[in-house]
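Note that one protein chain of the assembly has been removed; the remaining protein chains are unaltered in position.
And then subunit A:
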Amino acid sequence: MPLLKLPGDVLTRPERTLLPPGSLERPWHWLRSKLHRPAAIRRLGLRSQLPGIHRHAARLASLDVQVLAEERDGLRLALARQGVTPRLARHAFALVREVSRRELGMAHHDVQLLGGLAMLGGRIAEMHTGEGKTLTATLPAATAALAGIPVHVITVNDYLAARDAELMTPVYRALGLSVAAVVHEMPPHERRAAYAADVVYCTNKELVFDYLRDTQLLGRHRHPLQAHAARLVGELQDERLLLRGLHFAIVDEADSVMLDEARTPLILSGPAGKDALDIALLDQALALAAEFEEDTHFVRESGQIHLTERGRERLTERAQALGGGGWVGRSRREWLVQQALVARHHFQRDHHYLVRDGKVQIIDEHTGRVMADRSWEKGLQQMIERLEGCEPSDPNVTLARLTYQRFFRRYHHLSGMTGTAREVRGELWRTYRLRVVAIPPHRPSKRQHWPTISLARQADKWQWIATRVQEIAGQGRAVLVTTVNLADSEALSQRLAEAGIEHAMLNARQDAEEADTVARAGRRGAVTVATSMAGRGTDISLEEEVKRAGGLHVIVAGHHDASRVDRQIAGRCARQGDPGSVELVVCEEEALLDELTEWQRRMGQLPTRLKRAQRRREARHARERARLLEADWREDEQLGFSGKSE
């Protein structure tokens, strides 16, 4: 079925309506996630379209600029009239390829064409790291845009969004399409202009927040007819609306955006007013929590803090002494103390948050980046601020909440690309109804996997890494060391400094200079220490002599939460046929081992145990996501009386 053009304006805002899953739907899709055509057959189907594209391409290659422009306009008209049919799509792909060759000097390879076709078919293209996914995305994006469908290309961070938009602008411009990138700092009117472009590059967070802001503005007038009516009577200021509906999305790093980040819903909050929070009450709670002792008054179980019976008794006694409105109600005071205990014992400085300029800033556990505009809910932020001696910030109140699982499925056409999706193929189908197509690499990979190093202690690990870094950098190669979290990267950095090794840091604190650091990371003898996700999607370009010396060497200092992340990191080296090597260093003190029970921690070799722990954590996270989605539907059902959904 061809992709059809839907009216795209801020009032009509087409999006797919989602119905709650029926009772048989889940088992059915579970079954379908297991049953699918073999990847080879699916690739064969895509491959059969290549000759057609090449035929067009051969014809287009000889055309001069003027004729090509006519050709383009004709195609655009045909696409607008008929929608994106397979025949027209082949034609459009050939045109985009030709334009790219002329404007950027890069013609799409066959595998990129395959990836583009897969995405146009509403699937996730699994392409190896460094295969040029950015260029690949132009094929479906431009094809859809030529047909007049607004396209969103979604990436993981602002830097990538801005960079990709900028890099590909010549292609789109030559095709007569407008491009824009939406980044965090943009004011609303610029955003609105950006979303009006044919192809929009943006991050997942910005997009969802903008979407939520729109729903806030629309309020009760969610239906296009209601919105029009409201505008006519002046109840709706449509000039403040941003998005033009959810038409066509290409999600870069799809596994990261759609799964890893989907474990927590996005919450749009607004100021609640000063009086919404009683700072004195928070201080009382913090003081009270300080009196509580671990294991007597409270226990920590699987990352959560629970009060014990003794703790409850003590709380009741003390609360009576304190009196006051905030301490009335058992559930309320237990919650208060629990929050205070979490603030005191659970969140650690430099691991969960940073203190910068007298402000507490949350670190994204996942990327290791600072999330400047985020704050914890319901007084927790203020409690931590009090503990750190900062000025308590204004409390926030939730305005809207949406899960990625729901948001992405509202797109009429959803597709994605990533380097690592095969592990989560089933989940992607079950959650987003997206199939994964593995695209073979353009050139065979020269990546060498060195054996895993197992050590006893954390300190040994840093020591060993320092020695190894010196050794490899001495050979004239570039070295990238990735750590699991910020604290680790700082510990390592300190160690390297002690050893007198010059190195660059790529983590939450240095995010301003990230691009420069990445640019320098490929130089001869460069040593870069990064947290897990910093630098995802960035291409570390190597100097010629580094390539000759053996390319980039990646040291993965400990397994991450998912094996996908490890693979992603390994993909930093040996890109596009370059040489490169990767090795894994682990020790007995890895936090990942907490996943295992006592007896399992003693069974087998360390790498085996870590693999097992990693599998377990992946399963746990997958379960959390499934639970979130399920709770989302269930609660939505319960909230039917609220008369609106986000």
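The rule is simple: contacts are C-beta pairs under 8 Å (C-beta built on N, C-alpha and C of every residue); 3 or more make two chains touch, one makes a residue touch a chain; residues count from 1.
Quick note on the criterion: contacts and distances are computed from a predicted model.
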From "Citrate lyase alpha chain", "Biotin/lipoyl-binding protein", "Formate dehydrogenase iron-sulfur subunit" or "Peptidase M48", the hidden chain's UniProt protein name: "Biotin/lipoyl-binding protein"
Contact residue for the chain not shown (choose from A:Arg330, A:His449 or A:Arg548): A:Arg330
Touch criterion as defined above, residue of A:Gln237, A:Thr296, A:Thr398 or A:Gln605 at the omitted chain: A:Thr398
Touch residues of subunit A, complete complex, unshown partner: 17, 19-20, 220, 265, 267, 302, 325, 328-332, 334-335, 377-378, 397-401, 623, 627, 630, 635, 637-646
